[in-house]
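Structure first, commentary second.
Here the complex is missing a single protein chain, while all its other protein chains stay put.
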Amino acid sequence: MIVVMETKANRENVNVVVSRVKNLGLGAHLSEGEERTIIGIVGSPLPPNLEDELEILPGVERVVRITKKYKLTGWDFHPQKTRIRVRDVVIGGDAVTIIAGPCSVENEEQTVSTAKAVKAAGASILRGGAYKPRTSPYEFRGLGRRGLEILAIARAETGMPIITEVMTPSDIDQVGEFTDIFQIGARNSQNYLLLEEVGKAGKPVMLKRGLSMLMEEWLLAAEYVMAQGNPDVILCERGVRTFESSTRNTLDVSSVPVIQTMSHLPVFIDPSHAAGKRAYVPALALAGIAAGADGLMIEVHPSPDQALSDGAQSLTFDQFAELTPRIAAVAEAVSRTLPAVSGTAAVSL
Amino acid sequence: MIVVMETKANRENVNVVVSRVKNLGLGAHLSEGEERTIIGIVGSPLPPNLEDELEILPGVERVVRITKKYKLTGWDFHPQKTRIRVRDVVIGGDAVTIIAGPCSVENEEQTVSTAKAVKAAGASILRGGAYKPRTSPYEFRGLGRRGLEILAIARAETGMPIITEVMTPSDIDQVGEFTDIFQIGARNSQNYLLLEEVGKAGKPVMLKRGLSMLMEEWLLAAEYVMAQGNPDVILCERGVRTFESSTRNTLDVSSVPVIQTMSHLPVFIDPSHAAGKRAYVPALALAGIAAGADGLMIEVHPSPDQALSDGAQSLTFDQFAELTPRIAAVAEAVSRTLPAVSGTAAVSL
Amino acid sequence: MIVVMETKANRENVNVVVSRVKNLGLGAHLSEGEERTIIGIVGSPLPPNLEDELEILPGVERVVRITKKYKLTGWDFHPQKTRIRVRDVVIGGDAVTIIAGPCSVENEEQTVSTAKAVKAAGASILRGGAYKPRTSPYEFRGLGRRGLEILAIARAETGMPIITEVMTPSDIDQVGEFTDIFQIGARNSQNYLLLEEVGKAGKPVMLKRGLSMLMEEWLLAAEYVMAQGNPDVILCERGVRTFESSTRNTLDVSSVPVIQTMSHLPVFIDPSHAAGKRAYVPALALAGIAAGADGLMIEVHPSPDQALSDGAQSLTFDQFAELTPRIAAVAEAVSRTLPAVSGTAAVSL
Partner (left out) sequence: MIVVMETKANRENVNVVVSRVKNLGLGAHLSEGEERTIIGIVGSPLPPNLEDELEILPGVERVVRITKKYKLTGWDFHPQKTRIRVRDVVIGGDAVTIIAGPCSVENEEQTVSTAKAVKAAGASILRGGAYKPRTSPYEFRGLGRRGLEILAIARAETGMPIITEVMTPSDIDQVGEFTDIFQIGARNSQNYLLLEEVGKAGKPVMLKRGLSMLMEEWLLAAEYVMAQGNPDVILCERGVRTFESSTRNTLDVSSVPVIQTMSHLPVFIDPSHAAGKRAYVPALALAGIAAGADGLMIEVHPSPDQALSDGAQSLTFDQFAELTPRIAAVAEAVSRTLPAVSGTAAVSL
């Protein structure tokens, strides 16, 4: 950490900073220029909010943190890319992974038929919401436990692992009884107690990016999970909130290369929630894979115009089946594969 | 609700919309123009996600909701402005209310001395965090129950009601044992299960605006609390996240007149979290009152440069005592009062 | 256009709207519901700011425009996708087009060597700035006319058409003497007089998206050019400004499918300005092509760490030559081609 003193700071101001730093058991190196003094702070660990503490001391103009706040999620402590095995599926390897399914679990027929259809088209994990966060208290909020049971039936019939959202700590046990991967939604991405509790539950966690979350904050949220001893975290970009209103959110596709530079964790793209409109989903899905994402999460529904939630952004079975060969082709173009589809991609285009 | 059909929509497309609407027990009025047909939907209540359902039907270009999604928070169902009594303090009346205190409760001496200082200077409610949401898992997270006990001591010594944050449903009972007002933080502003549980706890709730929350979403979050039978919700603007980085967040002072147009609920301004820097707090506090806010929430600390959290944005006792007469003067200029200070405002300027 | 009256609006309010509309030579259809009256306005053309005029009349709650404000840029008036021929290059067809070159023209050697290198690697148009907009008045602002002459030399040596930015109406003649395509930069994207003047200059125009420009505003800016009789406009997404700071701007890759839904104009992606950092350029370039962009604009410099501007985001010759086969592979995966490279793509991966 570097403390930049104001040009008008005096010796006394400098001494206050230095003694503050030394009281914390850290070292302070002075660099006295013609215009101003700069103090380098060495030693570790640095208290997480040390810059705030120092920035308000008299004569301090600015404090610059050089080391990163995140640790477990960064490359320094984990130089291999994280691979996560979920039943027979490996996430984070050469193959890209497609998670697909309905926004909400509505009934057994809808869920099982979707599971079969997306599996046949190349998906390897089934998604479906049993507990749904809704902006309005008057909207459909999911089937709850019955939804979890239906997902388990779909898993039994197809062999696909399942992922579903958990919204509050007291639901973790019940959801964990059924799910293979816990999903933490964008609105709960900084619900730290939930992150810690789910970190203790012993299963992989997919953490969606919050609507106005900085990359570093996202990694720090993942850090809450990992600090509980759970190494299996997947990050999922689903669009951020900007001034642009033609899409529901703005897919920040740059998050793929940026996160991959900062962290060893796999990163997915959710084109459905970013677009908010079905017509834009294929372009965003392909863009995500081309940018290097480890996988996609896509909403599919047997009859989107009858869906109880998010129908407008769900693909039909046919639309999904048309899309996966194109995903496979782009994956191969960037030296990845989509195993279930790849062999036939060239033909089907 | 109005359904605008595409210019190329045919009779069949129109019929599908109409029959869908009628199946829901609603009425449909056709207006057939030269270029296109427009369908007006009448009847109530409209399902909350009806526009999504209709927008994806073939031939539909756009759906426009005319009625509002929020009810209990709107003027239509509650034509008087909400006033909330908390012990001897009335929120939402002619007097503006100042809530002040430290970011975190650190110890009894710090909290009680701050309570006395802010009360003497014109504050009427004491704030202080016992449970702190922190971006990093490695930062100080509050004293927990001991913090609540200290707040209660400060209340006993000063007579001021207290407000403190609750972060998760399982803490509500314990926090409710002590606090007079529950605070829901920005990161939990769409933690719907928490909102519902706190709505059942029988005490007023202050709901901070999320970092990227639309006004309507904010009212819908309040609606979650009110739908549990709790009419006493206070909204608190604390800045939204934008591209501008010279302040920690961008205080959206327009939220005061906008919310007052939409809702009967009192609206407060938190200049401390918006600014992130002490030097900007007074200007933002005065702007909030001038815009018509019902109150302010300001961080004050006996020794900000020793604070365990948010010291950079906390005022000293002296700075706070200098500010309150100015707040009183602006309040009077907009036909409000700051009771404890007003009489002396003219003199002290 | 639809005028939604307030529930409390009276007959007199409705009459004022109707007579206002009729005075403009338009028709008004009343739809009187139980709760409120809705007025449909028919006839054309609707004055561009009619909604503003009507929205402030007493008793009006909201006005909804149904027809689009843009015309020449929309599909309704131009049902074929626009193809633009620039010397031997066709933009907007099956082949994707790569524009590459240095941020600024610095000297003949730098520009010609770059032109040769990018052509060899698959680019078909040369970019280079002779007039540079700079945030600070103290930065390098380009070589001016000498820069244009150097671009012409590079064109003569390689046969590649050139594109360069024009910043002010009085430079159009001079820039037009040399360039094949005029570039309008993001900061000038709403400089309407410049747009009109460049629209008269008889050459294709590439219009970068402004940092906070809505899609509709972008098309309306293009409309300024097209309204002067110039049909050859290319749109170029180069990132928008958001709260995220790990990239210089946030590439809104969704603009590709959204614009293609709204408009027949070709749309390009500029990954260099969006990323601001070289390391992220390849991922964003590939994402753009996968999303369906008609081309890319990429900064390349013989020695980026010596560049007079934007060195941090420029690729070296080698990096560019490594990237183009990957672009070709992704292009083929989405049923496009990169002619100069495609044949060898499979081999070179």
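Every chain is named by a letter (A, B and C) in the order it is written, and numbering of its residues begins at 1.
Rule of thumb we're sticking to: a contact is a pair of C-beta atoms (placed from the backbone, for glycine too) under 8 Å apart; a residue touches a chain by one contact, two chains touch by 3 or more.
Source: prediction; values computed, not measured.
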Shown chains touched by the chain that is not drawn here: A, B, C
Among C:N191, C:N230 or C:Q260, residue touching the chain not depicted: C:N191
Those residues of subunit B which, in the complete complex, touch the missing chain: 212, 214-216, 240, 242-247, 250-254, 256-258, 261, 274-275, 279-280, 283-284, 286-292, 326, 329-330, 332-335, 349
Residues in subunit A touching the chain absent from view: 2, 4, 29, 31, 33-36, 38, 40, 42, 61-62, 64, 66, 241-243, 245
Residues from subunit C at the interface with the omitted partner, ascending: 45, 48-49, 52-53, 55-57, 69-70, 133-140, 167-170, 187-188, 190-194, 196, 211-212, 217, 220, 223-224, 227, 240-241, 278, 304-305, 307, 309-312
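The rule we apply is simple: only the chains that are shown with their structure count from here on.
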Same vs different contact residues, subunit A with subunit B, by half of numbers used: same
Cα-superposition angle relating the copies subunit C and subunit A, to nearest 5°: 180
For subunit B paired with subunit C, centre-to-centre distance based on mean C-alpha positions, whole Å: 39
For subunit A paired with subunit C, centre-to-centre distance based on mean C-alpha positions, whole Å: 31
Residues of subunit C touching at least two other chains: 242-243, 245
